[in-house]
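Missing here: one protein chain of the complex. Every other protein chain is in place.
Chain lettering (A and B) follows the sequence in which the chains are written, and residue indices restart at 1 in each chain.
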Amino acid sequence: MRLRYWMLLVLRVLLTALIGTVAISLYMTLINSDMGILDAVKSLPLNALSMCGMSIYLWNSTAIRAQLPVAVGFGSTRKEALAGLQLERLISALLLTGILALTTLVGGSTAEAVRGHLLAAFAALFALGAVGDLFGLAYDRFNTRGIILFMVIASLLVMFFAIQAIGSLNTLPQRIDLYAVLAAAVLWGVDFCIQVGVFRRYAVHF
Amino acid sequence: MELDEQKTIYTQIKELIETDILRGVLLEEERVPSTNDLARRYTINPATAAKGLGLLVDEGILYKKRGIGMFVARGAAETIRKKRQKEFLEVRIRELKQEAARLGISRQEIIAMLQEDEEHE
Partner (left out) sequence: MSKLVCKGLTKHYKDVEALERVDLELESGKIYGLIGRNGAGKTTLLSLLSGQAPATAGEITLDGAKVWESQPQLDRICFSRELNVSAGSGVGAMKIKDYLKAGRIYFPKWDREMEARLVGLFQIPLKKAIAKVNKGMQSMVTITAALCSGCEFTFLDEPVAGLDVVAREQFYKLLLDEFASSGRTFLISTHIIEEAASVFEEVIIVDRGSILLKEPTDELVSSFRQVSGLDAEVDAATAGLEIHHSQQLGRSKEVTVRLAPGQQLEAGHDVDVKSLNLQKVFVALCGEE
């Protein structure tokens, strides 16, 4: 029943963010050109989406993270509260990957290859991060240091993927998407620090 | 010598019930308020109310019917009256004598005062 609570929270935040993201992206595209809506959707710029996507991710994490003290305050074990947080991150990651996959499919021929690579980068970014955090569920075996170490490794792998993706860019949207990747990296770094803070605070003496 | 301006709550509960019995608010063989009734009425812990009632049971003023509650014992009013008369003598008269001693009033003067007072009624 409690897992359902976390999932409902996640879904609610995600849905809000999703609608907001698509709306903002559409708006940004429309004001910059005279395209019809369907065309605008087809050419949704990946950088705008990825920026918004990262924002979703962070926003989720912050909103859900705020639930931690409430959950613990109402008698949840820290283990379970943290597990809820990781579940959220996993769902966020999967959903974001879905968004990116969608834009690739809809995007037609415009910078398809670029998008494909970046999609791989982001997917890896989030999926690895989320999977790494899920290992935190095995709290009996991991202590705080172990979890942080795992997160460091996951992040390095992600950076590796991202750099590979940048290296294969050789089309026009390259510069724009590069900024997107860098912005994503920064946001990821911020989220990483916040997660570490969360773990240090709650993953105590399991 | 002891002048308790602030009696313990259970003592106050005890005296409340006793006074109600004297006044005919509670009659013999009648059920007295339960600990929860008293707790709710006076915003006190039920255990405190129970202590007060328990003392009355010990003194034979109330008796317990298991599962039903506490009831006023036969002759309770008389028991209380006798008890309070004794207390009157022990506490109030003693206070009177102490204060009189402090003020330098002799026993004869006290008796004279009482007689004078009675004549004026």
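As a working rule, a residue touches a chain if its C-beta (ideal position, glycine included) is under 8 Å from a C-beta of that chain, and two chains touch if they have at least 3 such contacts.
Since the model is a prediction, treat every value here as computed from it, not as a measurement.
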item	value
Touching residues on chain B - with respect to the absent chain	1-10, 36, 39-40, 42-48, 51, 98, 102
Hidden partner interface residues of chain A, rising order	1-2, 5, 63, 65-80, 204-206
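Methods note: only the chains that are shown with their structure count from here on.
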item	value
Chain centre separation (chain A, chain B; CA means) in Å	76
